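Note that one protein chain is taken out, while the other chains of the complex remain in position.
Every chain is named by a letter (A and B) in the order it is written, and numbering of its residues begins at 1.
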Amino acid sequence: MVAQNIFFYVIAAGMVGAAVAVVTTRNVVHAALYLIAVFAGVAAQFIILAAEFVAVTQVLIYIGAIMVLMLFGIMLTRARIGRDVDMTNDHWWIGVGTAVLLAAVMGYALIDRWGDDALPAERQVNAVGGSNTATVSDSIFSQYLIPFEIVSVLLLAALVGAIVIARKDR
Amino acid sequence: MLEQAWIIPIIPAASFFGILLFGKRLPRKGSELGVAAVGVAFVLALVTQVQWFQHVDDAENESEPTEEHAAAVVDIDSESAAPVQEEEQPAEEDGGEHASIEPVTREWTWFQFGETEAKVGTLIDGPAVMMLIVVTLVSLLVHVYSTDYVGGDRRYTHFFAFLSLFTASMLGLVMSKTTLQLMVCWELVGVCSFVLIGHWWEEKANSDAALKAFITNRVGDVGMITGVIVLFFAAGQTFDILDINTQALNGDISHLALLVASCALIAAVMSKSGQFILHTWLPDAMAGPTPVSALIHAATMVVAGIYMVSRLYGVFWEGLSIGISSVNLLALVGGVTVLGGAGLAFVQNDIKRVLAYSTVSQLGYMVMALGVGAWTAALFHLFTHAFFKACLFLGSGSVSHAVHSFDMREMGGLRRWMPHTFKTFIIATAALIGIFPFAGFWSKDEILAGASQLGGPGNYRVFMVVGILGAVMTAAYMTRCVYLTFFGEFRGHGQPHESGPRIVVPLWILAVLGVVAGLANLPSALAPDSVELRFEHYYEPVGAYFPSIMPEFAHPEFSIGIALVSTLIGLTGIAIGVAWYTGRIGLRGITERNRLADVGYTTLVNKYYFDHLYTGVIADGTKGPVARGANWVNQNVIDGVVNGAGRLATVTGRWVYAHVDQQVVDGAVNGSASAAQGGGQVFRQLTSGKVQQYGALLFGAAALFAGVFIVFV
Partner (left out) sequence: MDDLMLNQFLLLGAILFCIGVYGVIARKNTVMVLMSIELILNAVNINLLTFGAANGDVAGAVFALFVIAVAAAEVGVGLAMVLIIYRNRASVDLDDVDSMRG
């Protein structure tokens, strides 16, 4: 357990650092690379939480697909690759204020409510002789079949929509 | 081989990938792979056929151990895919009485969701074996034909790859064990049809035709999916075809569910098998290469709908009460299609379109036969039709190869230059019209006999009349087609010539089959016991999953009267056609003289205005009028409300101004007005149009409210 804790804190520290770098760095491509670090950290946390299938999906979708899209977006919009003088707007202090306010409220609420609850040591969702992945897939295709289908339709609609929005000949 | 039948579709599927990957590097650009794969599949299908015959005979021997039974002497070679007539079997009693013949099945779990397992597998029984032979044989001949016909085409390899894929999916369809597998293969053949219709997609008309076929089929697929889902739940969460049929016939499924499922599935049949009112894609599909039209749009894919009905016949039988009613949706759809399709065939100038409408009409016969309960007649007609219609299509391709056009106005007199094409075309035409003793005679006759004898108290006699009318029209339009193409003077350009052996040989094979295929199901009145009703005997399923166990299920008896009438009718139709085109007598010029005839002609030329209905009324209807309606609501209703409110406000305002405002509130109003102005100035600062400031407000407000909740609640 201690080992897990050490891992958690090391990874968490790295994630927070990388996330701060994402929103402060002046280089768009660097921001994207830091974001990859955050995503990888999130995947590692998922593994600590015994959700290996979500972790794998996280790596595949976020790092594999979404980040590639982001990099394409950066290149297609010809944002200056490299140091940009001013990547933060004039109202950044509003952002700081809002974020600090949110952090304070949420932090207080969380500590107040779940002060020292521990996670159950046996985090394996117990299926009958199955792994977490099997349980997840079973419930997606039975209990959550309709949300699943709706998400598929949403993805299709987004795909068509993205093509329609972005194509040139109109 | 019966258990190993899954190998048959795997071979062309493998050839599809092989051609795609290596086709261009092979000496014949991949065509040899396709021909070889389909050839092997054909041989295996023949082996399956022989073993199935033995299986049937064994089942009977077990039920009657006393009867002496010679070993089945099966003599099959590649030239007779209707080998049943060559068999010698000892006598036995009529089809309905022998013991149940177990279909040979094999299945694997495809995937699992929750407790339910979706399976795939092979279901080998009579109709499946019959279709295996038809599909592999026609596909093989079309492959051979195509090596010449599309030779030198820029997408030659691609063409053969998709022919292979089509063959594989069609074979998968015919031996489907589950409705799910049936649906997947159903879609796969649809995709192949789409790709092959649009083979020459550089021309807009071709890609439009492909799209039309695809989209029209999607309409029917909604019905297919609905039907499969309804059956899945009604039959206790199973996709298994045998199980569903057995339950339907046992009465384990409510009649309403069966009715809904069969009506939904009829929509699928309407699109896939070109039945009215979703038939419009089939004639346009002739934009594809001719071998494709022969294989997909005449012999195999378009009969998928008929095959699906025959597969789930227990469902239709119970759902539509076929055995005891006098009219039902299936028969009605078929009957309308018989006449509608035949009428359209008269006014086409494109030879392939004549044949396409003829196909529509003939498919209508099959659907009608299924609707009246003549299962065997429908499948028998499917069997014979596949051969002679493929022959007609390939013949038209041969003709167009010679004159470089499909327009019959540019043909004429071709019998002098193309003797082989001419002879095979004539044979196939005779088979289509139903002249004794060609194949179409036997099968069409059985349908007519079925319509006159089967059914409940009211009988299906009206469909017999429809069938006879259809026969006259068939004879007349085919005569017109043959006359314009092969007789008279040549009206085209250049010098026509006979096609090469790779085209002529498949034509002759199909023409021979067009003659002998009818002998597969000789009626007992005309034939010795050993060769009568072989088709029915071997191909009609017997068992709890097929309505033959029902008391109402019957086979029509051969009726000499109907046979005579239909032959005479056919001859009359030919006579009308001949008289029209040679004697120059009859109703020539009637469209100019008679208004009614003119209207009729125009309607036919415009294909009953179905295309106008679909594109003009339905498609435009959903954009134009809806937009106009919205505009009207906008202009009249909403503006009216706004204007009315405005006027009301004005009137009220004047009154208030006169009586209240001037005396009482003036001072207060002035004060609050300046307050509002000041407030407005403040809020104007906030609505800066900058998304991020809105975001900041949103998050900040959320945080504030959350804080308030935490502190006070």
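Please note the rule applied: a residue touches a chain if its C-beta (ideal position, glycine included) is under 8 Å from a C-beta of that chain, and two chains touch if they have at least 3 such contacts.
In this text, all values refer to a predicted model and were calculated from it rather than measured experimentally.
S.K.: Pick out the residues on subunit A that sit against the missing chain.
M.R.: 1-2, 4-5, 8-9, 12, 15-16, 19-20, 22-23, 28, 31-32, 35, 38-39, 42, 45-46, 48-51, 53-54, 57-58, 61-62, 65-66, 69-70, 72-74, 76-79, 84, 86-92, 94-96, 98-100, 102-103, 106-107, 110-111, 114-121, 123, 125-126, 132, 135-136, 139-140, 144, 147-148, 151, 154-155, 157-159, 161-163, 165-166
S.K.: Across the whole complex, list the residues on subunit B that are touched by the chain not included here.
M.R.: Touching the missing chain: residues 683-684, 687-693, 695-696, 699.
Heads up, the rule we're going with is that only the chains that are shown with their structure count from here on.
S.K.: Which residues of subunit B touch subunit A once you look at their complex with the stated criterion?
M.R.: Listed in rising order, the residues are 113-115, 690, 692-693, 696, 699-700, 702-704, 706-707, 710.
S.K.: In the complex of these two chains, what residues of subunit A are touching subunit B?
M.R.: 89, 91, 94-95, 97-98, 101-102, 104-106, 108-109, 112, 138, 141-142, 145
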